[in-house]
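Note that one protein chain of the assembly has been removed; the remaining protein chains are unaltered in position.
For chain A:
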Amino acid sequence: MKKLMLGNEAVARGAYEAGVLVATAYPGTPSTEITEHIVKYPEINSEWSVNEKVALEVAIGSAIAGARTVVSMKHVGLNVAADPLMTVAYTGINAGLLIIVADDPSMHSSQNEQDTRYYGMFAKIPVLEPSDSQECKDFVKLGLEISEKFDTPVILRLSTRVSHSQSLVELEEKEKIELKLYDYNPSKYVSAPANAKKRRIFIEERLNELSNFADSSDINKIEYTNKKIGIITSGVAYNYAKEAVSDASFLKFGMSYPLPEEKIKEFVQNCDKVYVFEELEPIFEQKIRSIGLNVIGKEIFPVVGELSSEIIRNALLNESKIVIEKIEGLPQRPPVLCPGCHHRGPFYVLKKLKLHVAGDIGCYTLGGFEPLNAIDTTICMGASIGMAHGFEMARGKDFAKKSVAVIGDSTFWHSGVTGLIDIVYNKGHSTVIILDNSITAMTGHQENPSTGKTLSGESTNQIDFEALGRSIGINRIRVVDAYDLKALEETIKEEVNAEEPSLIITKRPCVLIKGVKFDFKDYKIDPELCTGCKLCLKAGCPAISFDGKVAKINDSLCVGCGLCKDLCKFSAIVEVVK
């Protein structure tokens, strides 16, 4: 039976069919749906881990304990997990271990654009790269087989267009895979120098064997048609090229590290002109040139952003398909904090108080843009707290009184908690604001340690920010209603001036959480009272706009949080009496 499946859904199906028993992840676009689909298979024991490093560590333990295991994350998540990655490459595994990493070329929802194939090369482990949903499923199974055959973790590299495209997938039965015996083998798994030195030799031998496999396996395919143009490619770029120049010959890598040298030599020798069409970095191109072959690559294809059929068509055939003129000068529509979002209040106040704000990764990063403009810096998950302390290290205690760190609840557990401990331990004075909306909102509402629920929806311990703060030695802990602007302003003013570290928790559930009840009301603008001062627009709520004279509320967007009512000095925002 064929089913139309999202790439990520097909990955989950592959895990199920391959007899995977354990799956871990931290959510991150475009990888999140893998785990959201895996949890639908009760045979698989799955979890949201607090961050990617922990997710990989749990997965390594599980694989050594004998269960086929997958762990998934986005590209920047692999940076967090890089430490265990580099060593599990040495120790190897027992049952199959697949590390699924989704890259985001063009940065549709990421802070940078990085190429996970480098991590495969760095760790000297194989990287598989599917080009559609069917291959997503097939390569999960193949990846686990390679993992077990060569005693190596394997990376499955996805990209936004593979993860978030749907195509047809042939469903198959679940394989019968037994739990392997626990592999008690300290000389392999205790990576102390004496053992690691032996494994260092082993991984070079393994890489050689993997290169031979790359040449002999069907995962790397040559398709000859017209030999005038040869195209070497992988992943979704194969589909772009196939659509644009269908009559060319192709060498498609399903395994993008290590590469099949013999196949490459044969292909390049058989084609008149060979192009290397790869998304992001010139990794294939450099390898191919290093074996003395001449190919055309990044001198005509961009190294930045996603590729497309248009790019290869323009470069190779000099044809353009555009016939309808683009309408110029249109206003952009950037993403914004949702109507009713509880982060709006803290950001409004931080801006009003002119504080330096070290920001973090999540929906609330949007508080850095027009019209709130309330964030100075954003680097990576968990960085805000350490950076606020860095502000103080550089510019002293008085600067700490003019700055704060903001961080979401999930991000705090991910990697903010260690920064907070650092501040307390090193006698800093920073104020840290946890924007607690009781969910991992940015990626589409995943549970986390403060929501009281696990991935599968079971009740669990709800870890308490206040208790945690006290236990690490913070004396000043305040909890504030995020919609109460007056209380927020007073609290923040007091805490930034305190002579010790402070923790402020702004509390309100995300307005989009299903099943949460709000006591919201309907509001409208009284045009008689509105003076057109536009102060209400400063909250950056998409439900309020300005018609040239007075403000107006779009009732199809407004959720009735009433924050704007408190901003209006003329009481022009009034409750609708039903």
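Basically, a residue touches a chain if its C-beta (ideal position, glycine included) is under 8 Å from a C-beta of that chain, and two chains touch if they have at least 3 such contacts; residues count from 1.
The rule we apply is simple: contacts and distances are computed from a predicted model.
Engineer: Leaving aside the chains you can see, what is the UniProt protein name of the one that's missing? Options: "3-isopropylmalate dehydratase small subunit", "YeeE/YedE family protein", "CidB/LrgB family autolysis modulator" or "Indolepyruvate ferredoxin oxidoreductase beta subunit".
Structural biologist: Going by UniProt, the chain not displayed is called "Indolepyruvate ferredoxin oxidoreductase beta subunit".
Engineer: Among A:E204, A:E299, A:E370 or A:E458, which one touches the chain that has been omitted from the display?
Structural biologist: A:E370
Engineer: Among A:T35, A:Q114, A:S147 or A:N239, which one is in touch with the chain left out?
Structural biologist: A:N239
Engineer: List the residues of chain A that touch the chain left out of this view.
Structural biologist: The missing chain touches chain A at positions 2, 4, 29-30, 108-109, 132, 160-161, 164-168, 236, 239-240, 242-244, 246, 308-310, 313, 320-327, 329-338, 363, 366, 369-371, 442-444, 534, 537, 540, 542, 544-546, 554, 556-557.
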